[in-house]
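Excluded from the complex is one protein chain; the other protein chains are retained at their positions.
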Amino acid sequence: MGIEEKLPAGILLTSVEKLSNWARKSSFWGATFGLACCAIEMMAAGGPHYDLGRWGMEVFRASPRQADLMIVAGRVSQKMAPVVRQIYDQMPEPRSVISMGVCASSGGMFNNYAIVQGVDHIVPVDIYLPGCPPRPEMLIDAILKMREKVMATPLGPNGRKMLEARKAAGQMPIVAPGAMPSSYRVDKVRRAEWTQAVKDGREEQLRIENWMKLQPHLREGGK
Amino acid sequence: MTYAGERETTEGRVFTVTGGDWDTITNNIDPLSNEKIVVNMGPQHPSTHGVLRLVLELEGETVTEVRPVIGYLHTGIEKNLEYRNWTQGTTFVTRADYLAPLFNEAGYCFAVEKLLGITDQITERANTIRVLFMELNRISSHLVWIATTGMELGAISMMLYGFREREYILDIFEETTGLRMNHAYFRPGGVAQDIPDSAIKKIRDFLVYLPKKLKEYEDMLSGQIIWQERTQGVAVLDVTGCLALGITGPVLRSAGLAWDLRKTMPYAGYEDYEFDVPTATTADVWGRYQVRMAEMRESLKIVEQALDRLKPGPIFVADKKIAWPAQLAVGIDGMGNSLEHVAKIMGQSMESLIHHFKLVTEGFRVPPGQVYIGIEHPRGELGVHAVSDGGTHPYRVHMRDPSFVNLQAIPAMAEGALLADVIAGGASLDPVMGGCDR
Partner (left out) sequence: MTTPENSTGGVPVSADPVGADIDAPAQTPSSPRKGMFGITGSGDVSGFGGLVRRHPEVVGSPKPYGSFFDEVTDALEEAYPGFADAIEKVVVDRGELTLHVKAEKIAEIAQIMRDDEGLRFELCSSVSGVDYLNSDARRLHVVYHLTSMTYRRRVRVEVAVPVDGTVPTVTSVYPTADWQERETYDMFGVVFTGHPNLTRILMPDDWEGHPQRKDYPLGGVAVEYKGAEIPPPDQRRVYQ
């Protein structure tokens, strides 16, 4: 990205990294890539009710050269696939992709000749967002997870070296950035619970247990 | 040094421009006024209503030829339908034209019901609910139309207002069907669930709320000189042109012909409702704007009449061999079959059990034959041609989508006009590529 990348590994680089990532995550500019029904939900997320402007994202850049987040919203047909790739290639680094909806993530309900079974066959995807179509709130959740991921990105070759060093020394955060469900992330206690569960390798179990605790007929421990 | 590939054609020199400095290009070319440039608009472009590609040949700012290219959203819905049973078809069909999903479902269900021969047995409550929801969907589709058209012509706040009003309708839909879009609510034989009273209250509040807002938006747009300049006299397509190109819906009505399938070939009880068919005489974008705003008001009238007409009763056809065997209720673990219903199937009635089994595994059988149904979709005539060979899967279902047919009018509207008028004309046709490509 420039002179920042040439900084030697150390505290200066980590501070610059944090600053640069914070700037990136706070001002995602989406590329308009609405294809089908999910595009309407994306537009609704940009509308006044579920306001994406709260996170600086109400503006969707028509030109991919000025965008850094491509939300592939909708089913990608065989005819459209080269266009998706071309738009992705035209986006400058650093760029991210959210595949919104099941059709973009995996082909969805259209398991047939005409639809590409998952846009990850064409472009690398950072966040998969299921739903048919996902509610605007789900899209916002995906964007928030994307922000977490961006916050943890290394800056330049020195940054990547530092990341490798951290990995080798075993200092990586227990929960990968963007991997904690939002309902756990909001509360310190639950966050600690989840982190512990990931350490033990039983986060699915934790989810199931907590869900069961909420069911009225199972509250007494099941009958 | 050439920056634009050129070739001689029977119409003169044609330049293909794919980028580069504009001054350099023009300086290398003869500064004559009859050069053509070919501009590719789309499929990714904010103003193409989805993935529509327009290949424009421009002479200066005037469009000499426009070729629409579609197919970028072809999903193979019609082929998928052949591998699902008749009831499951609703979920596929609903995603064709995603701004008016209930109309797709309605067309498909009317076709299946005609094939089954049970059109007269559809209960009154089911028909009233269908009319009610179809008109609400018409309003929400027109709201998206005014929102996107406003944005494309520069009235960007219209986008926010349109989507804000639409949220109220989506709330009503969610209350009743569970989903904001792509509901799979209309099933062959009736509707899937009954309307809860909370939804009816929301509809009544909405009926009071929207007319004020519509007046606000009309005041904002209609008196505005820029809106008038951009829409009046733009993209004119008269009645002959419309009929030749098979255009129906608000575009045809803006040309003066009051052809509305709800009045001329009524279905689902529309003959009992009192409403007018708004028309305009100018056959341009302005006329279509007037027609759609007026249609929203007419739909509000119909919604009110439908609400008053709603009487308690069954929402599914009585024939147990077709009716979906569920009686849903909200239980301790969420929504599912009510416990009495499960007890009845499992414990009391062998017949219910058999019906349940056969309907869930196979689905019902439809006697062989073919039908064509046309309904008045917000964009025109939605036709469904359904062919059955006597089995549990549709043999062939073709959807004559109005967007597909209406898009053929873009060359007729745009050629000879300015580039900005192509946008306005295309927006006034209200194409939805999901329906167009299916």
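Going by the order they are written in, the chains are A and B; count residues from 1 in each one.
One rule holds for everything that comes next: contacts are C-beta pairs under 8 Å (C-beta built on N, C-alpha and C of every residue); 3 or more make two chains touch, one makes a residue touch a chain.
The structure presented is a predicted model; accordingly, all values stated were derived computationally and were not measured.
Colleague: Which of these, A:Ala114, A:Met138, A:Met162 or A:Met180, touches the one chain of the complex that we don't see?
Modeller: Of these options, the touching residue for the absent chain is A:Ala114.
Colleague: Taking the entire complex into account, which one of B:Thr248, B:Thr279 or B:Gln305 touches the absent chain?
Modeller: B:Thr248
Colleague: Considering the whole complex, which of B:Glu11, B:Glu61, B:Glu82 or B:Asp238 touches the chain not shown?
Modeller: B:Glu82
Colleague: Who touches the missing chain here, B:Gly117, B:Gly178 or B:Pro314?
Modeller: Of the candidates B:Gly117, B:Gly178 or B:Pro314, B:Gly117 is in touch with the missing chain.
Colleague: Where does chain B touch the missing chain, residue by residue?
Modeller: On the chain B side, contact with the omitted chain comes from 70-71, 74, 76, 78-80, 82-84, 114-115, 117, 243-248, 257, 259, 264-265, 361-362, 368-372, 374, 381, 383, 385, 387, 389-396, 398, 400, 404-405, 407-408, 437-438.
Colleague: Counting contacts across the full complex, list the positions on chain A that touch the omitted chain.
Modeller: Within chain A, the residues touching the omitted chain are 78-79, 106-107, 111-114, 117, 198, 201-205.
Note that only the chains that are shown with their structure count from here on.
Colleague: Please tell me the distance, in whole Å, between the geometric centres of chain A and chain B computed from their C-alpha atoms.
Modeller: Chain centres of chain A and chain B, defined by C-alpha means, are spaced 31 Å apart.
Colleague: Per the contact definition, I'd like the list of chain B residues that touch chain A in the complex.
Modeller: That would be residues 43-46, 50-51, 71-77, 79-80, 91-92, 95, 98-99, 144, 159-160, 163-164, 166-167, 170, 180-182, 332-333, 433-434, 437 of chain B.
Colleague: In the complex of these two chains, what residues of chain A are touching chain B?
Modeller: 32-37, 39-41, 43-44, 46-49, 60, 62, 64, 74-75, 77-80, 83, 87, 109-110, 112-115, 132-133, 135, 215-217
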